[in-house]
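Submitted below is the structure of interest, expressed as structure tokens.
One protein chain is absent from this view; the other protein chains keep their places.
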Amino acid sequence: MDTSFRLLPEQASTFAPDVDLLFAFLMLVSGLLSLGIAGVIVWFAIKYRRNSAADRRATPSHMLLLELSWIVGPFILSMILFVWGAKLFFAQRHPVEGALEISCVGRQWMWKFQHPNGRAEINALHVPLNQPVKINMISEDVIHSLYVPAFRVKQDVLPGRYSTLWFQASKVGRYHLFCAEYCGAKHSGMIGEVHVLEPTRYQEWLSDVVTGTPQMGGGGRLFDQLRCNTCHMTGGEVSRGPSLLNVAGRRVPLQNGQQVVADDDYLRESILRPAAKIVAGYHALMPSFEGQVSEEQILQLISEIKAMSQLDAKKPEGELKKE
Amino acid sequence: MNGAVITTRKRNYLNASYTVRSWLLTHDHKRIGLLYLIGVTFFFVIGGLAAAVVRLELMTPRGDLTESETYNKLFTMHGITMTFFFLIPAIPAVLGNFLVPLMLGARDLAFPRLNLLSWYLYMLGGLMTMWAILAGGVDTGWTFYTPYSSTYSNTYVMATAVGVFVAGFSSILTGLNFIVTTHQMRCPGLTWFRLPLFIWSMYAASLIMVLATPVLAAALLLVGLERGLGIGIFDPAMGGDPLLFQHLFWFYAHPAVYIMVLPAFGVISELVACFSRRRPFGYAFIGYSSFAIAILGFLVWGHHMFVSGQSVYAGLIFSLLSFLVAIPSGIKVFNWTATLYKASISWETPMLYAFGFMGLFTMGGLTGLFLACLAIDVHVHDTYFVVAHFHYIMVGGTVMAFLGGIHFWWPKMTGRMYPESWARLSAILIFVGFNLTFFPQFILGYLGMPRRYHIYPEEFQVLNVMSSAGASILGVGYFFPLTYLVWSMFYGAVAPENPFGHTGLEWQTASPPPTDNFEQIPVVTQEAYSFGPDDALRGPSEEVISIVQAS
Amino acid sequence: MFKPASQLVEVRADGAARVAHQFVDADQQHSAAELGMWLFLATEIMFFGAFFLAYLVYREWYPVAFAMGSRQMDVMLGTVNTGVLLTSSLTMALAVRASEMSQRRWMIGLLVATLLLGMVFLGIKGLEYYHKYAEHLVPFAGWTFAPAGEQRTGMMEFFNLYFLMTGLHALHMVAGLVMLALLVIVACRSPLRDSSSIVVHNVGLYWHFVDLVWVYLFPFFYLVSASGSVAM
Partner (left out) sequence: MSQIKTKVPSLTLNIAVYAALLFLLAVTVWASRTDLGYWNFVAAAGIASLKASLIVLFFMRVYYAKPLIWLASGAGFVWLAILFNLVVSDYLTRSRVQSAPVHETAVYEVPDR
């Protein structure tokens, strides 16, 4: 990690140059404005100091045009800034399709990450270079906030609800990872490092089972352990519970006639409080898993369910619907 | 102006009686203002000491002065005492209490007993909070975010929340009193557009106090009930949403920033007008902009929540509205600057503070644009950039205006002049110390140093040391007025009725004013700030010069 | 429709007003007191508003649970109680009218009626609270919360809000009753003064405000229809 003294943070993601450009523009505008105002104040303060011989005749007490100019001018300027900032923000909040999904659980006071193949790490995050990465985050206790200054990204991590963050690293190296939302005694200890690796190195690291804690296929094993497939047949057969193939990210028709998008929050709710939203045509048979699975395990199950959808999506349409 | 040679004092509100009882049970708005002054000074010192320890700790990147728990309690103590017990009451409750009836030509506020009650509530709330701090402290930060405050923190959250809750009522009652007084008790001839700008901004701030504070009370009550009884409105385990707390909290706490800074605008308008001997340029626009800020200020709280998990759509709305609130603030700065044009400016201490305010508030306001701007806020949210920004607004703005106002009205409040050269020296020290303290924090923030960090990466040390060094200068700067103002109460030169040659009604009565403010209710026939042509060219009155030199 | 403006009767209070030193005259004092009361009520509106906001958010989140929770309410008692409170508002309004017309006996009688109706309301409310407690529908303070199954979480939020909001309402009622009692005591002791009618008027405003809150609480907690969702 570069620990030398600097005035601007490193640019290590595709967002960084955009944000810095906007920042530089704002700096320029506000620098000019504040220097201008300060200059004028000093100039007037000296020129019109009492007992100076300056010309004080014809002093208007108001001028509508001037007033309007410093209402309209800043308005236009601020709208430019709004649109510019909003466009960048919108991009930051909408992950591109096909991003590498890493799950993250925050708790007092550590970060736990898990990669798609099950490899987990604590207070460290390895990501491949030049590949979009999406992090699905949840907290086990209070609100935390995942912050990587070099990437210019930050998102609060909430208890009871998923939030996401995405970026595409653009420079190999090690960068700070902070918790930015105050979370208790060791808040400043809830830090870690992001390691941006070449994609091949990342693959090596993923499969390096010697140094890490391998949890290969953690979601799948859990799926078996909890006997999910007694009801949720993965083959697409008709069974007591709805099939989990091709559920993630799709609309699900509910018993009450409404529809719901099977996003992470819906899947989590269905594991913890299955009866809250019953799929049309099924009964409320499933037991609650509240208190039996940890947030990490839920994330594993969700990624397993997502994997089923992706696997299946590749199959031709005919195979999907078995008669 | 014949006050220079007054030796025997007329009966005034200070010497009307001397007993402790006559002070503690007083209904006189001027005395209550002074009681508040004692209160806010006490809490300012407490909050300042906490800040001093925080800055000392941050001299090194390791946590070698305090434990993490202690550090967290210190910044919480700093935040809570400074916001709720210093900044919010500072200008409204001290200067506002003293000046509103005087400026309106009234004998007192509409509800004097309520006014006294609000001081007691303020002190009660403050002392409860101090008790919580002494008993073991509280570590939630001044924002009390759930579920940390409601479920996880093991500190005295309840006692603190109750303290702030009680102090909130004081704020509500003060605001209510000012609004009713402004509506009902203006002296004959004092129409809305003849009011001093201080009144306009106090009125706007009072509106916020009355309408926003109850929501804070509700939010704190819910935190307390969740902690004490388990009524889990914000608890995800009971189906609640922690973000709802943030909405309620910031619905109060963002407008609260304007409770702090609107009265400061009012003070600056008075100072700029008086020391440049001109009616403020665009009087009406300055007045309207106070209302625009008060109303728009209620529409922007969501910019504290861009990364909180609030919807993207709501983020866009709040960002747009946040930009809009910058415009009326800009109007004020531009108008003050324009007031200086072709003016007759004298550089007495209050004016130095006004200059300082204009510069620092401009920087604070402009960095507010960075925070309103979505993509940049994502990066700098909850970093030292935010810390620097709001200190520019609150310390560079409110505290500068408060000190300027205290100096300006000191002769009226105490009947004595402050020592001019000491005052100028400390004004300059404060300005320099302030910038050295907080400017490096902008850089720290953009580099990514999160706020509320006890231990931080080593590369941030240089800037932190600069900041701490600045804080020590700032501390010295604040120490001077504390001492020389107390000194001047007893040994300062006797002040004339109107030492600075201002036009407001408060200067038309004796210094200090009699208990009922005016010998007879004044009748206003002119607009505010009607400086005569002579005023513009004339220097400070001969008497004042001799007084200043004598001190 | 009636024409309200023509329904006004001009009265003249007897006795002289006592004007506090800060006011110029009784008119100014009267206006200040009324405006002050309204501003105070504005703060009360904001205070209760925060809880109504929480209600709206969670009703939107848990429409079914809210309907189920509502079914546990005793609509009969709720309706009767609403009627009691509306009646107390009438007696209060008439008490204010009597004070302005200097009908001291009427005023005292009507104030006492208001007081009694308020107490009836609180009594019924207490009975309902006891029922809920007995049915294990109190989700906090460590008591067992009976509802199980799919809607348990949402129902917890429903009952949290129910006890919170009706509880705060009841506290405001108690404050109102204390004010009424004080008014009655003062009025029994001494003849009416001109300035006292503004006090009665302000207590009346407060009482009507408390009624106003209940007017919303009643349908929001007792009458949630299963099919009714706040959702768009």
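Each chain carries a letter (A, B and C) given by its place in the written order, and its residues are counted from 1.
Definition applied: contacts are C-beta pairs under 8 Å (C-beta built on N, C-alpha and C of every residue); 3 or more make two chains touch, one makes a residue touch a chain.
Since we're looking at a predicted model, the values are computed, not measured.
Set against the missing chain, the residues B:92, B:242 or B:302 yield one that touches it, B:302.
Interface note: of B:318, B:370 or B:390, the residue touching the hidden chain in the full complex is B:318.
When the full complex is taken into account, the listed residue touching the unshown chain is C:26, out of C:26, C:77, C:168 or C:181. Residue in contact with the omitted chain (choice from C:20, C:53, C:168 or C:181): C:53. Of the residues in subunit B, those that touch the hidden partner chain are 183, 207, 211, 215, 243-244, 247, 251, 298-299, 301-302, 310-314, 317-318. Remark: the residues of subunit C touching the chain excluded from display are 2, 4-5, 7-14, 16-17, 19, 25-27, 30-31, 34-35, 38-39, 41-46, 49-50, 52-53, 56-57, 59-60, 75, 79, 82-83, 86-87, 89-90, 92-94, 96-97, 100-101, 194, 197, 204-205, 208-209, 211-212, 215-216, 218-220, 222-225, 227-232.
The working rule: only the chains that are shown with their structure count from here on.
Mean C-alpha positions place subunit A and subunit C at a centre distance of 46 Å.
Between the CA-based centres of subunit A and subunit B the separation comes to 37 Å, rounded to the whole angstrom. Within subunit C, residues 153 each touch two or more of the remaining chains.
In subunit B, the residues touching two or more other chains are 241. Of all residues in subunit A, only 2-9, 15, 18-19, 22-23, 26, 30, 33-34, 37-38, 40-41, 44-45, 48-51, 54-63, 66-67, 70-71, 74-75, 78-79, 81-82, 84-90, 92-93, 108, 141-143, 145, 147, 149-150, 152-156, 158-161, 163, 176, 178-189 touch subunit B in the complex they form.
Subunit C makes touch with subunit A in their complex at residues 64, 149-153. Here subunit C touches subunit B in the complex through residues 20-24, 28, 31-32, 35-36, 39-40, 42-44, 46-51, 53-54, 57-58, 61-62, 139-142, 153-154, 156-157, 160-161, 163-164, going by the rule given at the top.
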